[in-house]
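Below is one structure. I have some questions about it.
One protein chain is absent from this view; the other protein chains keep their places.
So, subunit A:
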């Protein structure tokens, strides 16, 4: 006989889940299964528990007292990439991203027994480093010192990297040169539009972005001013809070959000432009993040409404400059969607449209370009096996395009693609580059 669906008293984690999880969203899932084919972890494993429908059912069962959430439950919640490919395909508009964050928040709150070094590094990252751009830059300086001083050579030679997990070892190789001076330090914080001004935009520079990809930030400014936008870069803006939110540190994310909102509001901008899908997505969700905060709710809405990705802004409102490839060789390019740009900011056409406009370049659509590459924030570190599998499949598809450039629009994806090319790809033949940098190099400037 079927085990009766008896409701047991909720265990402590279940009680935390019940407090955190949005019951409406849990009920909204009608279990139609339309999200199954979109989910990378379901596709890789074929197990329903590894699918969005399965994970929501687990959350609901925990709240309903049908399932006592245990270690396996926690692991399942962490197995999710948070890529949110399940959201655009959901007929019922279930806010899966919110549910998984609430679940992780409850788990984090419940977990007192992180191993000491996990606790310490979480604290160092979430409370000490990310919230402070100057500390990020300090890291940038250290990294730069490491890369440039010859220390890297020593470390590599001595095999010290072998002490680190495999993935970190591989990443160390492909990390771009870090910069100790961010975009503002290099080019200043206010830039006039070329020609008649269309609007004033605030650039969200991103904390990692500004250390590892400062040039991309500079190029973003150049593209925007060229297209008719005045650009301001509020200096006291800070980390977007995405990593906090996705890792169950909702309170940390909220305080970062409040600071950003204040700074951009004071700057009086028409748009808030992001060039990193991962940051942009959480910025568009500040309204949700602060929806229970009466004091900030309105300002959060003001902010969220104005957030837009650089490609989208160029296509929808800008005077798009013309782009041309200067080398005589026929150049082939392809594109890997940033999950959060596509699934949360719902922008997939604009970057493609811009890339296709470059003269002398052939755009080739990659099979399953919309599927997560496995980078997914810190997923690479926490679930190396699944991440590796996803990357391998991704690179099979990338190699099949036989292109020279693999473009993307998020720093995490970019690093993962570089890593992928190094590991499985045609390194030497194919390069991973941010869309903005690719376009900037080929932009014809107005005289």
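Going forward, a residue touches a chain if its C-beta (ideal position, glycine included) is under 8 Å from a C-beta of that chain, and two chains touch if they have at least 3 such contacts; residues count from 1.
Keep this in mind: contacts and distances are computed from a predicted model.
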Open item on the list: Tell me the UniProt protein name of the chain this structure doesn't show, selecting from "Ferredoxin reductase", "NADH-quinone oxidoreductase subunit D", "FAD-binding protein" or "ABC transporter permease subunit".
Closed with: "FAD-binding protein"
TODO: Touching the absent chain in the whole complex: find that residue among A:58, A:174, A:232 or A:315.
DONE: A:58
- [ ] Check each of A:93, A:177 or A:297 against the chain that is not shown and name the one that touches it.
- [x] A:93
Task: Contact footprint on subunit A, counting only the chain that is left out - done: 1-3, 5, 24, 27-28, 30-34, 36-37, 46-49, 51, 53-54, 57-58, 61, 66-68, 70, 72-73, 76, 91-93
